[in-house]
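Single-structure report; data block below.
The other protein chains are all here in position, but one chain of the complex has been omitted.
Here the chain labels run A, B and C in written order, and each chain numbers its own residues starting at 1.
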């Protein structure tokens, strides 16, 4: 019996282009206070376009209704648990949205004089310091736009250092449990990727590592806690192995929510790492972004940080562009500043102790779920979990039900699914990360749902295989979507639509 | 086949009190920068309360989720047509919400010196002028908090004038089509109410009126266009009849959306009237309020306006409290200022011509619905409709289906119902007001739904009588609610709940 | 669409209106402005007001911090743009939150039932008086002079033509209701006595004692509050028969006087005499818990001239703001907030010449030590501080006195500057 959700009417809505009618518009411009000009005359008629074909024509009210209706088709953290492993879907404090809109910050132009940007510069400095303290690293760049972008920045710096030392080397080692962005990043920095197999505890195999670690290896990209939610217990030894052979350690900090305040990568030997401010530091995902992939580095790498860098001159901040060893820019301007403001607000609201407490709560919530679900689902590795617990669908697969089916059935129970089929080293992975902001009540309801689904799989697997049953949109045909891709509306598609 | 809506999962949610767990809270206070005091010591222990029993204890996140979930159970103008007759549910422009929150306005204290309140005073003045122009009246007070409050204010002024003339008189005439607030208001001003019957065209019967109009009658409360959406064609004659016998005319301006820019009550003889800024002037209803019941008066009544009044001295505004003939205050301070800001923003966005155009569009939309629905539903009166069309359920009643059932069935079709069973002079009234902000598309879908329901009533009336079928909450038992009222949560009710 | 109606132009639709009522001129209102211009206009108005001033004004309207989440909730279109929840099946969001509101108001005030809101605190006072008259079938009202002066003006306006005589009760030199004056005026014609606590001077009235005196004479005790934050710490008027008040302090911005949210709460036995909307619990066709508007037979749309009041639209959205505020602070937070207010006000009071010596919450009356209130306040304005309310306008006998309020928003250094201005 599903009690967490019920069904209710939801408004249907066509696409904007189907809604449009000629001449409608949602906005009025201020009166022009200078003479109008004849576009064709000033830029030449060949440079003036005809009307934008099929572009929307709707009223302001229709716009509000359109997007309000669309929004009701979404699930969101504001509606319930969002246990996506590796994504750290925690509460996004609303005050952060307010402060990010503070006029002097939101409307600051990146090229306005430094003297008129001290508030922005101070904000950037404060966040750099806080993140350096949290990671135990020397310096931080806030320029990267997301985690993958941070990886790219970090590996570029590693390469720059090695080149400076005389040899950039050829390979980057990547555990087979790593996120896809890791190998993809290594390639973009001109390295080949060597995958290394995890051991039976889901961790990097130290012997394998020592064997593959050669003078050709630029470094290792390691995620810690790793993607099965386990802390790499040999991390110091691993760093040692790399360093002894002149290699460097890159840490993917996507799982930093498990470490803040209890362990610092800088202390245990990491040379460079990124943080996903849109995970650990609560900035909203917004349906896929924006993010911010702050990168923290050890002293040896500071000369290579992307520019510009902040300098204090007298009692004012200035941007310093004179950075001979810098890898250069990874994007225009200084980073996703609006996201940085939110992250700093989050850190200020928690304070040092609050951040540590959040970590402990995250670990508690994950282990609570693990303990209650282990009787029903196969835990991927016996090693203790930190902020997330990863199961395999082995038992359910015997009944022909895979992790993807269980995920869809969870939707009927009123939950967003966990992360499906990642990491790849786990057969049919169920990767579950509740985060610290969830209440026991919501977690218990989730456990009930998972147990109930386990029973359904025994009694009536088809119920699960055909899920979801209660949503406006039933299971979506992703195969056809990819076979003949339609990625934009055209009057034609619309017609064929109508034809159906 | 219902295509406008489908069904989707919606989150269930307990009451706050059922959600609470000891020690939780959603908010942290700034540090106290003065010495703490011992409450019992400073105010006496007899004056210090124990903890507030059963008061909520939840986190900020639980608060956001709780109210977000609750909100998904509501219908709203942002989701679809809201054709409540007499309520003028039009689009609420979002810029109005922004400007009402402008810091210097939203955080102005009513007792801060006039010299530091010029922005508020100018705003109030500008709105008073605009409303005087729109109504064709001499002066406007913005103090009343809603329409009914405005009626009270207006009738008080009428009484004050009559007393000044030597005799307050005994009765107020109220057409039987009037809104309930009209007679209720008259009583509060110490008048008895005499209801006058409408004629077969739904209008005030001039002969009846002349007969009942005596020296005992203080005045007539008339709604124009009246509650059947019809313009009182004899309005001038009616005013004449009243005035000839020394009576006064109060106009209920709830339907002013039908007149703005095309007819002005001040021009056709009305002495005093109210406007519902939360109807005609687009301020949001907010689930039942706030409103603002601005009252406009003819010259004879200006000395009696509630105080304080604005005065221009030099180049500054001041509040004038020296008003010997004023009826006094009807509330503290100066009115629902935040609502006034929104109404002024609405007027500024439209401008004179835009306001008139809105009226024409409102009349067009109402008549469009009337024409398309007349073949299926009995129009209450043949007289031409203005901003709303009122039907009777006569035809459907023969099949045992009443206006209230049709209303509930509309919900399944994705619409909020029209106003049910009002005005009382129409048997089983369906009172439909689309407003000008609705698109043809939404209106056509509404017509389709109404026609489809008319057919269902012929083919399977039980479908309609048992509606709605697709909502989270099915038809609600209002009778039991009134028989043994439970108007607050208590641990007891909760227990009995659980028992069920 | 015109075609469907058989009209050529929209003008045709109103052509039938009698020529002598048609307005054929253009409204003297400027052409429509862009959103940008409108925002700009109000920004300019805003800068003509006090901005960046510290303020010690209270007197019924209090400067408390508004948690951001409150705005998050009330900005949701589902709450903002819905009508009164007459159609329960698609209004459970609003109905449930009002039910929670009614419950919390009862928990705060110590009453048994509360309605869905009144216009504001001031208009709730006459509604309570009218209710008391209905309940007791007596007609006279006694109201303490320590009730907010504008609330008393509103009572006068409402009662004038309803045959409800109103008499005022003096206050003693400690700033509290004068019990002797009460006993003197309290006779068998009195329907209710109306009291405010904390009163307009910020002072706590002796509600239990007074309730004995009043109820022993068969009259009802109506207690008014304007500073809801006090209820987090101060004993509520449990002995009252009716409690009315203003919830502006709960996340509602001062907004130059409104919109706010008034409340009325009372004992179960009087529920059918209460004005305004009530939400009640019931079940739906499936037997699941549901809420709906109830006891409508009290209201104007059913009862018409026999209704308990003419109120229709109330202050729902503001009540929702207060509900979210109460939820966020919760049991502990509301108390802590009140304690901070108490501490701030007493820090300031210790530095100023106190006019009355009875216990107070976050407001108090300062006397003079030579300087005139005007002199002190204009000196403070120089320092971008709005000083206390000059009481002469309401209480001639207190023309040398000012009413000061300090909340969690007032900073210590500003209070020290006030002390300086008093030259102490």
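General remarks:
What we mean here is this: contacts are C-beta pairs under 8 Å (C-beta built on N, C-alpha and C of every residue); 3 or more make two chains touch, one makes a residue touch a chain.
Since the structure is predicted, the reported quantities are computational estimates derived from the model, not experimental observations.
The chain that is not displayed touches the following shown chains in the complete assembly: A, B, C. One of A:140, A:251, A:330 or A:464 touches the chain omitted from the figure, and that residue is A:330. Contact with the chain not shown here comes from a single listed residue; of A:166, A:314 or A:485, that residue is A:485. Within the complete assembly, C:75 is the residue of C:9, C:44, C:75 or C:188 that touches the hidden chain.
Of the listed residues A:152, A:250, A:381 or A:446, the one in contact with the hidden chain in the full complex is A:152. Along chain C, the points of touch with the absent chain fall at residues 35-36, 39, 65, 67-68, 72, 75-77, 409. Touching the omitted chain from chain B are residues 9, 27-31, 64, 68, 94-95, 97-98.
The rule is simple: only the chains that are shown with their structure count from here on.
Chain pair with the highest count of contacting C-beta pairs: B-C. Rounded to whole angstrom, the centroid-to-centroid distance between chain B and chain C, based on C-alpha atoms, equals 20 Å.
Averaged Cα coordinates give chain A a centre that lies 46 Å from the centre of chain C. Residue positions of chain B touching 2 or more other chains, listed in rising order: 60, 64, 68, 72-73, 78-79, 349, 411, 440, 471-472. Under the contact definition stated at the top, the residues of chain C that touch 2 or more other chains are 32-33, 35, 37, 69, 72, 77, 90.
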